[in-house]
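Of the protein chains in this complex, all but one are displayed in their positions.
For reference, chains read A and B in written order, and residue numbers begin at 1 within each chain.
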Amino acid sequence: MKKRKMKNMLGLLAIFVLVMVQLTACGGGKSGSDGGGASAGSQPAKQEQSQGEAKQNVTLKFSIWGNDTHKQMYEEMIAAFRETHPNINVEVMTIPFAEYQQKLTIMQASKTAPDVVWLAERMIPQFITAGHLLDISFLKDDADYKFDDIFPSTLDLVTKDGGIYGIPFSTPPSMLYYNKTLFEAKGLPTPKELYLQGKWNFDEFLKAAKALTDSAQGIYGTNFVRSGGWNNWPDVLQTVFNAYGAELFSEDGTAFMMNSPEGEQALQFFADMMFKDEIHPKPGDQTTFDTGKIAMQKELFSYMGKAKAITDFEWDIAPLPAGPYGPGTTIGYAAYTIMKDTKHPEEAAEFLKFITNPDNMMTTSQFFVPSRKSILESEAFLQQGPSAESVKLAVIDQMEGAKSLPSHVNWQNIDTTMQTVLDYLYSQSLSVKEVLAKAEAEIAPLLKS
Amino acid sequence: MSNRRADLIRKTAAYLLLAVVSVLVLFPYFWMVTTSLKHQTKIFMFPPQWWPDPIVWSNYTDVFRVQPHFPLYFFNSVYIAAVVTIGTCVFSALAGYAFAKLDFRFRNAVFLVLLSGMMIPTEVTAIPMFVWMTNLGLTDTHFPLIVPPMLGAGGMFGVFLMRQFFITVPGELDEAAKIDGCNPWKTFWRIMLPLSGPMMSTLAIFTFLHSWDNYFDSLIFISSERLFTIPVGLKLFTDTTGTEWHLLMAASVMATLPLLLVFFFAQRKFIEGVALTGLK
Partner (left out) sequence: MNHINTQTGAAVRRWTGIRAGLPKSKLKSAETWYGWLFISPMVAGYLLFLLVPIAAALYMSLTDASLLHESRFVGLGNYRQALNADPVFWTSIGNTLYFSAGLIPLNLALALGLAFLLNRKLPGIGLFRTAIFTPVITSIVIWAIVWKYIFATDFGLVNELLKLIGVQGPAWLYNMKLAMPVVIVVSVLKNVGLNMVIFLAALQDVPRMYYEAATIDGASRFRQMTHITLPMISPAIFLAFILTLIGSLKVFSQIQVMTDGGPGTSTYVLVYYIYQRAFKVFDFGYASALAFILFFLVLVLTLLQWKLRTRWVHHEQ
């Protein structure tokens, strides 16, 4: 009796194990999707679409680094997409920005990459040079798509040898979100007011930040670190570099230029904010604007979703304060691209076309500053922020002078090295001068390779 | 008398020391639970809030809103650990019995060779395994998390343990079974396997915990959220939620609680099992 029970159990278990191994070995386990799975020979040829032929059910994988508000927006868009393309299902996968490039590279190499992919400016050179992106210049042929509506300058990064490898969808200038309630409580003029008076510079900025910092309450005057985290140093520091006229790389990307007096001033400014004036959270701190503990947060338009959900205090947006060389506003950049190894290039292209058509780009413009002229210059876009005036001042007017963020074909290596070097600054182990010297010593060789 | 007093002091000191270490070790759990029930604005407060007020039960449901795949992480961890444990136990017992009781040429040499495999760290085989799995199209599946641990270094350890055990089983049992006409399979199945209960449960516990705790393998092989195990899933959580520690702690509580409960009910078995290996 005992033995038979055991025998049955073990028999069942053995079957269970076998079944499990089968399931897992047949690629995909739980996901069971068609798209982006194991490679199996050559790409399918152009699908013949004869009348009456049933279209295959296809699942595309679409990767983003956004937050849950972005994902929700896309899912609504996908539902609309399914109405005209019932055979195409799209799965949104979120990968944290800090690991995005690394994860994508591995997935591409192991042939498990998504089909449609967000790429930031710093990631594009690696993938374009390695030939991993699909040429989508055929989108120009569709008159309804209105390809010429897209700002030509935004296409530079994704153009190579006459081919177009991505469609930019987000080109936000960096700006400040400020806690109006905190300002009013202390009777201080807001950044927007100071900007309109032409007085919005680093001095006024520091004055306001110091006045608003309240360590007893855990309130900081300002925060330059956003959702990407402390390791995303370009987002944190590049505007400061620009404001002091410090350059990271030379034009051709072969020399490290940061070890200069301007570079020193810029880095010292940031270090002082944290350690001398203590108006900025310390390294590793993850306080966010929506907790009400940050008076002025440097962020992008994409934060709008989270901001609009704030109910505890009033807020508004304003341009960055001006340093010796100007506000140093940087312009972010993200494009949709299609991985060349996708098993469903047709469907992927259909989806890409859909989410970047004029209507849908209007929808995404609630978070992403659009690359389409018609939408950027529309009244509707101005309404996507707290007020038309604010959007005009903080977003539209700043785009002209904004500089794009650095990128390099060897970005992964440079990025990791810089993070390690900056830690010496963040842990106060080396002075600003020494940190820059160390950065030069370690990064210069990487630029040459 | 003074002897009694000295004894009392010793006893109190013992209790005190043990209490200090226990508090140090248990406090994180307390902190985890209380933070998981706090309101987001009350997490970073000075002086720290020792008891959540208000108690926010919705943090637990919010976890699923922010990470809809969370229950999958848990399920994946459990079933993978279960399969690896069962597989390792079965195959280790088979091989352990063979090495201990059956006679065949090169038996001892083969055993030593397999034993040497225990020394190979998975970190060394990880890179070639990754390349190989990629070529087979098995990255981003659970295969590399199940079969290699079962039949690799973990398996070798199991073989070692089971052989140790079977050696201690008296030879007469074998002889008697043979006389009864049992072939080695029947002997194993009907007699040896049931006997090996205690050692098996020790091996099972070790293997289960090892698989449950596995972070490195999941990190490098799995990219789809749906296939994540708890360690990787939680790490993803830390990267995406920023300051939402209340949610992260709620997720951690949910991930830790089941095993903790099992442990509390079966602690004797756990601890004795572990001690058993130490003595061998």
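What we mean here is this: a contact is a pair of C-beta atoms (placed from the backbone, for glycine too) under 8 Å apart; a residue touches a chain by one contact, two chains touch by 3 or more.
Being a predicted model, the structure only gives us computed values, none of them experimental.
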Touch criterion as defined above, residue of B:Ile9, B:Ile167 or B:Ile271 at the omitted chain: B:Ile271
Omitted-chain contact residue, chosen from A:Thr69, A:Asn89 or A:Gln102: A:Gln102
Residues of chain B in contact with the chain not shown: 11, 14-15, 17-19, 21-22, 24-26, 28-29, 31-32, 35, 43-48, 91-92, 94-95, 97-99, 102-105, 107, 110, 113-114, 117, 119-121, 123-132, 147-148, 150-153, 155-156, 159, 173, 176-177, 179-180, 183-185, 188, 209, 212-213, 215-216, 219-220, 230-232, 234-235, 238, 245, 248-249, 252, 255-256, 259-260, 263-264, 267, 270-272, 274-279
Chain not shown, touching residues in chain A: 102, 105-106, 109, 126, 130, 218, 231, 281-285, 287, 412-413, 416, 419-421, 423-424, 426-427, 429
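Just so it is clear, only the chains that are shown with their structure count from here on.
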Whole-Å gap separating chain A and chain B, where each centre is the average of the chain's CA atoms: 37
Chain B - residues contacting chain A, complex: 40-41, 44-46, 65-66, 72, 76, 79, 83, 86-87, 90, 130, 133-134, 136-143, 146-147, 189-190, 193-194, 220, 223-227, 236, 239-240, 242-243
Sites on chain A touched by chain B in the complex: 2-3, 6-7, 10, 13-14, 16-17, 20-21, 24-31, 37-40, 67-68, 93-94, 96, 98-99, 103, 106-107, 109-112, 216, 218, 227, 229, 286-288, 291-293
